[in-house]
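One chain of protein is taken out of this complex; the other chains stay put.
Chain nomenclature is as follows: A and B, assigned in order of appearance, with residue numbering initiated at 1 for each chain independently.
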Amino acid sequence: MKDPDNDKSPVLRILFYLLVAVILVFNLFPFVYALLSSFRPSNDLFSTDLWPKALGLDHYQAVFKDARFVGSLINSVIVAGSTVLISLALGSLCAYALGRLPFRFKAPVLYLVLTMTMFPQISVLSGLFVMLKNLGLFNTRQGLVVTYLIFTMPFTIWVMTQYFRSLPKELEEAAYVDGASPLTVFWQILLPLTMPGLISTGLLAFIAAWNEFLFALTFTVTDTMKTVPVVISQFSGTSAFEQPWGSIMAASMVVTIPLIILVMIFQYRIVAGLTAGAVKG
Amino acid sequence: MAWYLILPAVFVVFLVIGFPLCQVIVYSFMKIKLDGVTPPSFVGIDNYLFIFSDSDFWHAVWVTLIFSFFSVTIEGILGLTVALVANSKFKGRTLLRVAVLIPWAIPTVVSSQIWRWMFNDIYGVVNIILANLHIIPHKLAWLSTPATALPVIIAVDVWKTTPFMSLLLLAGLQLIPGDLYEAASIDGASGIRKFFAITLPLVTPTLLVALIFRTLDALRVFDIFYIMVGGQGNMATVATYNQQQLIQFLDAGVGSATSLTILIFIMIFVVIYTRFSKTSFE
Partner (left out) sequence: MRSQSHSLRRNALRWFGSLVVASLITPTVFGATIRFAGDSDVGEGGRWTRAAAEEWAQKTGNKVEYISRPNDASATLQLFQQYWAAKSSDVDIFMVDVIWQGILAPHAVDLKKYYKEDEIKTFFPTIIKNNTVGGKLVSIPWFTDAGLLYYRTDLLEKYGYKEPPKTWEELTEMAKKIQDGERKAGKPDFQGFVFQGKASESVTCNAIEWIYSYGGGTIVEPDKKVTINNPKAIKALETAKSWVGTISPLGVTTYGEEDARNIWQAGNAAFMRNWPYAYALGQDPKSVISGKFDISVLPKGGTDGKNAACLGGWQLMISAYSKVPDAAADLVKYLTSPEEQKKHSIALSQLPTLPALYSDPDVLAKAPFFKNILPVLENAVARPSTVTGADYNQLSTSFFQNVNKVLSGGATAPEAVVAVEKVAKRIVR
């Protein structure tokens, strides 16, 4: 790992921090802009002045007054959470086999799994609509989770396969010598070491499912089943032409905060990894 | 034994994608309009011939390829840079790691609109700042012509998707044993030498997986184009072309043929990738 604090050259250190600053500004500027806008009163949103004339909480009040917004947050948590758990569970088992166990047809299986993600979402829309109705999964959270597996599973399997493959062979050899079964090896030795991979794919899958719009819109009907992106798309004013920007910005901020908290909690686990000492000795 | 582990995942694949895939394949050889009036009929490869002779389709392919090439390349380089920075020990590391994920965390429909707003020619922040700093002579209508719109869209996509790359690469960097660096330091290797001799080769497998999935997504890009420049004939991508056929023109036959064509294009790319990088799955 690079350790610039030990670098002798102060010039390099300054450049490094400059780079950090650029990265921060580039990533955060639109977010800060949106955050500021969410506090800006509606009639001031589109003036050509950079700084708001006043700040207020009306948009947030408007958003939280709606009980369904809170309900949709819960739906999103359930749907995204289930999607991630199923993908990680099935995906890592599959990836373990593809990455560590000997058998033929590894490449075909990987390609087959990849085909799931090669379709534009719109092409499978009507097919999935009909299928969900026939299976009785239409307008249910489970149905939505099933459709989300289309984009989370292939990705999880590929990344975790790569992860498992790159772990050193010595780890298992010792355990096999001791008479452990492949599943024990998986569960007790290899899986913990793949924590960074699990967390990364889990986070990315969660965010993808959390923000997914098209399937959520098409496959749910009643308010009790809707997820957050769908509810945000329904924000309107008196007329259908109006787009209440202030409320949309406020809602988006509220929606992004849980994700930020998740990232803050889990980002430590990403860099724990092999330096935890498993390989030494 | 291995098959028991694989089967659940493969079963899910078939369950979810099986029926829609069959429907797409069958419809692509038929004349099917969703107007509730035209009777469906078998037309062989007519739909495919229609697409291949449609200049709009080829233009969309061109736009998609340009977009994919530039955005994936830039995201790869930037993603690796950010991952390396995030991997280092320094004050404010947590803030950086959280900050770099934020663009990916904001819903696409919202962030595309924010950017569209930011690039507005009258009240857009970008124009206000750039014009006041005299970097540009006067405010520009960025999204009105492809020459300026396409770079803007690529920039927005880079902003939004670099987190994806950097998070995967950060995890990939964790796979590199620390003692390799220690040994190299003892041997007197410089930072740059360590990067090219240790980091780059060992992070390449992860980089490749990340690139494959990024390319798949880039070739199917829809939301960003639809929201920022939707409708402009010369800014269509294969996915917006597909949506237009399928939904707006109610032509499920041509729409399905387009989908299948896109699928085959993408498959070709994946095969090229894996051959080129000599990835073996054993």
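Rule of thumb we're sticking to: a residue touches a chain if its C-beta (ideal position, glycine included) is under 8 Å from a C-beta of that chain, and two chains touch if they have at least 3 such contacts.
Since the model is a prediction, treat every value here as computed from it, not as a measurement.
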Which shown chains does the chain we cannot see touch?
A, B
Which candidate, B:7, B:34 or B:130, sits in contact with the chain we can't see?
B:34
Name, in rising order, the residues on subunit A that touch the hidden chain in the full complex.
41-43, 45-48, 66, 68, 125-126, 129-130, 133, 138-139, 217-218, 221-223, 230-231, 233-244
Subunit B residues that touch the omitted chain in the full complex:
33-37, 120-123, 139-145, 229-234, 244, 247-250
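The working rule: only the chains that are shown with their structure count from here on.
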Quick check: how many Å separate the C-alpha centres of subunit A and subunit B?
15
So, in the complex, the side of subunit A touching subunit B is made of residues 1-5, 7, 16-17, 19-20, 23-24, 26-28, 30-31, 33-34, 46-48, 50, 90-91, 93-94, 96-98, 101-103, 106-107, 109-124, 126-128, 130-131, 146-147, 149-150, 153, 155, 157-159, 162-163, 165-167, 182, 196-197, 199-200, 203-204, 207, 211, 213, 228-229, 232-233, 245, 248-249, 252, 255-256, 259-260, 263-264, 267, 270-275, 279-280
Sites on subunit B touched by subunit A in the complex:
1-3, 5-6, 8-10, 12-13, 15-17, 19-24, 81-82, 84-85, 87-90, 92, 94-111, 113-115, 117-118, 122-123, 125, 128-129, 159, 163-164, 167-168, 170-171, 174-179, 181, 191, 205-206, 209, 212-213, 216, 220, 222-223, 238-239, 242-243, 246-247, 252, 255-256, 258-259, 262-263, 266-267, 270, 281-282
